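Let me begin by presenting the structure, written as structure tokens, before commenting on it.
For this view, one protein chain was removed and the others were kept in their places.
== chain A ==
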């Protein structure tokens, strides 16, 4: 992985220029990111755009060993081992699936109601990650019958749900002597 910043640009080797080509192609040609598609023909045009680029924050580009470039601006859904669902923009990751999410929020769902609780910048340790899903911006995030409620309301609903499942647990325990399945 190579560093990518504006000032260091001139010191980059020629082999990176090829990667650069690819990266601009990637950034401006990518289908499910919020970027425009700009057609470029010459290398100078690419470089010009790269240097003057206001559309792309260069710190968000990760240069991979095989000349491909990753744009770290995708909206993700991260499922954790405790069942929590976090949404946010991918800002960094590594080989352990440690992830940094910017503007993260937790999506709490109870039955047909849900709430997005804002959290901020989150660093998630990889061992807690179950799944990282790319969100398709063209599709509905949730089925239409689900309604958004306030944070207090969802907390209350979560508590009710937890109490119910606890009760179920203790009932089972008390009835254990009956030895039924």
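Definition applied: a residue touches a chain if its C-beta (ideal position, glycine included) is under 8 Å from a C-beta of that chain, and two chains touch if they have at least 3 such contacts; residues count from 1.
As a working rule, contacts and distances are computed from a predicted model.
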Among "CTLH domain-containing protein", "Sm-like protein LSM2", "RING-type E3 ubiquitin transferase" or "quinol--cytochrome-c reductase", UniProt's protein name for the complex chain that is not shown is "Sm-like protein LSM2"
Checked against the full complex, the residue among A:117, A:130 or A:164 that touches the missing chain is A:130
Interface with the unshown chain - residue positions in chain A
77, 79, 81, 83, 85, 97, 107, 109, 126-127, 129-136, 139-143, 146
